[in-house]
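Heads up, one of the protein chains got dropped from this complex, but the rest are sitting where they should.
Going by the order they are written in, the chains are A and B; count residues from 1 in each one.
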Amino acid sequence: MSVPWLDWLPLLGEGTLITIKIALLSIAVALCLSALAGLGSTSPIIIIRIASRTYIELFRACSLLVLLFWVYFALPFVGVELSKLWAGVLAIGLNIGAYGAEIVRSAIFAVPKGQYEASLALNLTPTERTWKIIIPQAVARMIPPMSNLLIELLKSTSLVYFITLSDLTYEAMIIRNNYYSYTPYIFALLLGIYFVLSSSISITMRILERKFTAWR
Amino acid sequence: MSEPTAETKSVMTLPREEVVSPLTGEPIVQYQGVTKTFGDLEVIKGIDLALYPGEKMALIGPSGSGKTTLGRMLMTLEEPTTGTILIDGEPLWQMKTSSGKLVRANEKHLRRMRQKIGMVFQHFNLFPHLSVLRNVTLAPMSVLGLSKEEAYQRAVEMLTKVGLQDKLGEYPSRLSGGQKQRVAIARALVMQPKVMVFDEVTSALDPELVGEVLEVIKEIAIDSDMAMMLITHEMDFARDIADRVIFGAEGRIVEQGSPEAIFEQPESERLQSFLKRFR
């Protein structure tokens, strides 16, 4: 029997686009939160530090799927109603952002103390010390762990299937309803598409790393 | 190892102000009763010391004597526990409020004072993500407000002085230790400080690279009127270029004098046994 790959293409294509859209939006949210909470946890102001730590600890301890359910199903009961897309983006962004903040924080702490001292000895302002000396070196250290984290993010977008957002996984399940006997092929193809998407993340990050670490 | 007893203390502090700097005028740096404690450890136990404009002063002594801490306090990397450091007669770590009260210095005051001080570090601390040229032009442009062209001109001049005019575009990772340290010297010089702290600048170098760095410092010492505080383990170097040598141990100044006096006729037993290790 020949497998009707071509019949599946339209749905899978749409699903892939939705998955990419969720992933990109979640990456934007997660990176913003990572930067804010990561820098915040190195702040000299204690309230900012406590707020950042609380966010990081709380959302790392949270189960993403439970968070997603809570945001999508429970929040409307207290008057906050989000679309499926934004519920997914918010839950994923909040969760991955907490892990990203830890990466940012440890990359900043990994910059040798001498770099700070030299920039102080040259009389750079505190802002210049942070943004011209510490952050550029920290960013280079962040890229490899961030690459892994973004792959985790991509994988976690499949959870929006649970709130019936028509992403890649959801579309594959729809196809499966109509082509039940081809189930193994459908899932194999689905795994393959996710693998390609993950690989493009890691390739992009490797190129970025090379760019940011030309000085090494 | 053991705490100095009352007797040794009096011996150790004996020749303190006996030798005045060969240079005269108002001191540019004054340490007045400065102490520094890290946790339970008192590394500086009361230092009074003056550095005069243009003076080349060498600080020698066993590791743990507190020489580096002395330099770091001047560079505002460490805050004295007690005592005062004056630069051009003005307190470094305190500032006057409008009502004339002395309070702890804020960042603005420190930045103004820091302008007069430069430092070269043991581990170079070059910015690895910036080219040699950018390492040297960064501070002149953003701190002194020089234009790109002016900064470039000055940087090239300094890099030529240290013999690295052909490495402008390189990243520090491509340089040898000696070259890195010479870039670090150019980077500090370009800010034209009145006082430069050289903190064991050859200690992290392979032996065969020490010479080129000392040679550069020697040249600078000869043709600049900048005051220098040379924290060093290189005795021949200290003898060659210093106007005055300070020997410290366990957070105190034990003996000071001209290079000839210190190296030819050491008085204290501590200094005699210390110098023996370098013969």
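One rule holds for everything that comes next: a residue touches a chain if its C-beta (ideal position, glycine included) is under 8 Å from a C-beta of that chain, and two chains touch if they have at least 3 such contacts.
Basically, contacts and distances are computed from a predicted model.
Among the names given as "Amino acid ABC transporter membrane protein 2, PAAT family", "ArsR family transcriptional regulator", "Xanthine dehydrogenase family protein subunit M" or "Molybdopterin synthase catalytic subunit", UniProt records the absent chain under the name "Amino acid ABC transporter membrane protein 2, PAAT family". Within the full complex, the chain left out of the display is in contact with A. Touching the missing chain, out of A:Leu24, A:Ala110 or A:Ala188, is residue A:Ala188.
Within the complete assembly, A:Leu64 is the residue of A:Leu64, A:Leu85, A:Ile174 or A:Leu208 that touches the hidden chain. Subunit A meets the missing chain through residues 57-58, 61-67, 69-70, 73-74, 77-78, 151, 155-159, 161-162, 169, 172-173, 176, 181, 183-184, 187-188, 190-191, 194-195, 198-199, 202.
We adopt the following convention: only the chains that are shown with their structure count from here on.
Taking each chain's centre as the average of its CA atoms, subunit A and subunit B sit 47 Å apart.
Taken together, the subunit A residues at the contact with subunit B in this complex read 112, 114-115, 117-126, 128, 132-133, 136-137, 140, 214-216.
Across the complex, subunit B meets subunit A through its residues 75-77, 107, 111, 114-115, 117-119, 121, 123, 125-130, 138-139, 142-143, 171-173, 184, 187-188, 191.
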